[in-house]
Structure formats: C-alpha cells, structure tokens
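The complex appears here minus one protein chain, its other protein chains still in place.
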Amino acid sequence: MREKLLYLLGAAAILIVARNIYVISGLPGEESQGAIFKIIFFHVPLAITALTCGTVACVASVSFLVTKDFKYDALAVSVTEVGLAFLAGNLITGSIWARIIWGVWWAWDVRLTSALVCWMLYASYLMIRHAVEEPTQRARLAAVVSIFAFIDVPIVILSIRLFRTQHPGPVFFSSTGSFPHDWSMIMMWNLFAMFMLGAVFTVIRLRQEETQRELDSLRRMAHAF
Amino acid sequence: MSAVAIEGVWKYYGDFPALRDICLEAETGSCLALIGRNGAGKTTLLRIVAGFSRPGKGQVRILGTPPRETATRRNIGFLGHGIAVYDELSAIENLTLYAKLYGLDRPRQKALEWLEHTGLERVRDGLVREFSRGMRQRLAVARAFLHDPSVLLLDEPFTALDDRAIAVLQRLLREGLAQGKTIVMSTHQLREALELASHVALLNRGQVAFHGPCTPEMASDPGLVYARYGEG
Partner (left out) sequence: MRFARQVLVIAAKDLRAEIRTKEAINASAAFALVILLLLSFAFDLDPDTNREIASGLLWLVFAFAGTLLLNRSFARELPNDCLDALVAAPIPGSALFIGKALANYVLLLAIELLSLVVFGIFYNVRWTVQFGQLMIVLALGTWALTIMGTIFSALTVNIRLREVMLPILIYPFLVPALMAAIQLTLGLMKGKPIGPDTASWLPMLIGFDLIYTAVSVVLVENVLVG
C-alpha cells in the first residue's frame, strides 16, 4: 500500500514537471538571453531542493547524535545522496546556460564555485561513510561531517547577496528583479514538483538503507555466534 | 550503593548486539574478575564502564554517577592493552603530565613517588622508548594508580607482564583493596586474577553466564567456572 502511494506521488511529480515544460516552452523568450533563459525554471528549484536536502541532513545528523537512533542516520545518508543528485543537476543546468550565454562551460566566480564546493563537501560526507566500516562509528563521524558541511551552505546563499559577480543578479527573490508574477507561479509549481520527487527518492533510498543495515547485522550475527 | 553498577547495558555495532542486557555490580572494596573467551565482550564492557564508549541501552554508574562526569573520571584508573605513555617523553615527564591533567597538587612530587613505588626512580629521566618491556609495563601501572583512584579498571593486566611487573602489580592491587579500592579486572590469566578476586563474572557471547563470589575451589581450579557455566 505504501509503495503504491510512493509511486503515485512520483508519477504526480513527473506529470507536474511535464506540464510545466509544456507551458514554459510556450512562454516568450527573455530580451537579452533568448530561449535559454527558461532553464532558470529548473536551475533555481534544483538549487533550492538541494539546499533543503542539506538542511534535512543536518537536522537528521543532530538528531542522531542526540538520540543515537539509527533511523536518523539512514535519513541523513538518503537525503544527502538525493541532494547531491539535485545539486549536480543545478551545476549542469548552470553550465549549459553559461555555455550559451557566456561562451564558456565554466566560470570561476564566487557563486558557481560555492555551489561546486558544496557538492564536494557532501561528496566527502559519502566518502567518509565508505571509509568507516563499523556502523555506529560511521554514523557518528558522518553526522559530524554533515553538520560541518551544512555550515558552508549559508556561505553559499550569502555569496549570492554579498558579492557582485558575473552571475546575474538574484532576479527571483530580490525586489529589483523583473520576474512577472505568473512566471513565478510556474517556478513555484516546479519547485513543488522537485520537492515531491526528492521526497520520493529519499524514501526509496531510506528503505534500501534500512534493509542493508539489517542484512549487515544478520551477517555479523551469523559469523559471531 | 555499589562502587560500580552496570545496569541493563546493551552495546550495538550497527544492529548487532555485542553486549546483551549486562547487569553486574561490584561493591566497594571488592575485586571482580571478568572472565570469558575472546570475543565474549570483556574489553567492550570494560571500555563502556571506563567511559570510552556509550552503551546503546542501559547505563553505568561509578560511585553513583555516570563515568564521563569530570569528577567521576578523577576516581577512575584505567589500564588497557596499550601502556598509554609517550615514547618520546621521559618517565618523569609522562607521570608529571598525567599528574597535572588529574589536577594533583605538587605534580612532580607525586610523579617521583610513584616512580619509586614501581621501582623506576633510577631511570626517571630516561625516554620511554629506551625502556624494556617490563619497565614500560611498570610505568603504565604507575600512570594508572598515580591519582589514587577509588575504582580501578584493568583490561587483561597480567598479559605480557614479566615477573617483576606482575609482582609490582599484585602488590599494588592488594594494597589498593586493603585501602578500600574497587577493582574490575578482565583476564585470561585466571590464576593471578583469582588469587585477588572476591567475585567472578563469566561473559559468554555478550551475556553474563555466571556472576557470584569467588570460592576457594574456583581459585584452585581456574577452569572450573568455564566448565560449569561456559560453553567450551
């Protein structure tokens, strides 16, 4: 029953995204940038979803350190992996946009660099999980790394506001932006769909993680006794 | 109030229970010998009692308080597998360091005293890396006893000790018991341990298989407890 609900949510999310793509392709292109501007409809929600994943990971990590309950550890790793995928999507859409507008696949300005660094931080979270075999120690150390990584996230957000860079100004959230209201609605729908997709993926990964843990402990028990 | 109370302790590695519902007590002034096969969980349990790791369930109380409390730590002396002294420092430097960390008055004085107690006063300025194995062991013992702890936790203390070091340790433990210290000691060396022990606990596969006073017949035939309560 729960599986069916999950797949339903996933399907709904995909439908919303599909409809959005149709609507977005119908919108007029922006003056200076042309059709590629529309990639912002995906680029920004991907970033927001990724940052949300990082926040959830941090909360889960703190919860684990306080309660020592492994379900928080499972949540932390699941949501981090999903967040990494979304952040990769953000970097790739940003790169495609940059290639078309600036002529380069990558520019080392503050915001792009921060996003890449965030990706590397959470990748290092996964790396430390691979380096520790014992589950309790692994969960504890990974939780600490997750909290450290999360501290970098505000620096990413801050960098958008604090520094003038090649990156276009924060058109969406700032008052000087020129984003029409109905376009904002589409953005919000996309964001909602991304959140749903993210949640679905996280739950699937969560299941898999818990099954894996059970298997590991059964294996240990078989060897020990 | 027992000096050492282990109440319903479980330890998990992931979902695997290495220790299951351990309930043990050691009264003040008693000496509990913790015996069991390799892998039974003796070291794991001792490290939890000493405060190095936290139990998954249950709790440990040393003199009524959790072992990680600062005041409690001052009353615990731990002797593990490693000697816990620095190779690149001298004997006196090592002991003075620990005396300072434990907040003792006149740390250097205390350090010198304990070098004498363990027969190391002549090599006090020698670097530990130049010591023989027996000397290193004796220095480790000095370090564990230095701050006059009321609870001593020893993990296989007689393993790899030479005769002189064994004699020093046994003397110190006997004196300690006479002063009312409490000792919990895990061991394979049944003979030396059972001479001192007032109680015995057998750990088997992470559970307590036997816990009771140490009888004369146990002391004379160390394999008895294993045969009766253990599994091979």
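Letters A and B mark the chains as written, and numbering starts fresh at 1 in each.
Basically, contacts are C-beta pairs under 8 Å (C-beta built on N, C-alpha and C of every residue); 3 or more make two chains touch, one makes a residue touch a chain.
Fair warning: this is a prediction, and the values are worked out from it, not measured in the lab.
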Quiz item: So which shown chains sit in contact with the chain we cannot see?
Solution: A, B
Quiz item: Out of B:42, B:143, B:181 or B:199, which is the one that touches the chain we can't see?
Solution: B:143
Practice problem: Could you tell which one of A:39, A:59 or A:117 touches the chain left off the display? | Solution: A:117
Quiz item: At which residues does chain A meet the chain that is not included here?
Solution: 65, 110, 113-114, 117, 120-121, 124, 127-128, 131-132, 136-137, 140-141, 143-145, 147-149, 151-152, 155, 162-163
Exercise. Determine and list the chain B residues touching the chain excluded from the picture.
Key: 50-54, 68, 70-71, 73-74, 76, 78, 80-89, 93, 97-98, 100-103, 143
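Keep in mind that, in the parts below, only the chains that are shown with their structure count from here on.
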Quiz item: What is the distance, in whole Å, between the centres of chain A and chain B, each centre taken as the mean of its C-alpha atoms?
Solution: 49
Exercise. Enumerate the contact residues on chain A facing chain B in the complex.
Key: 68, 70, 134-136, 213-214, 216-217, 220-221, 224-225
Self-check item: Residues of chain B that touch chain A when the two form their complex
Solution: 12-16, 39, 54, 56, 205
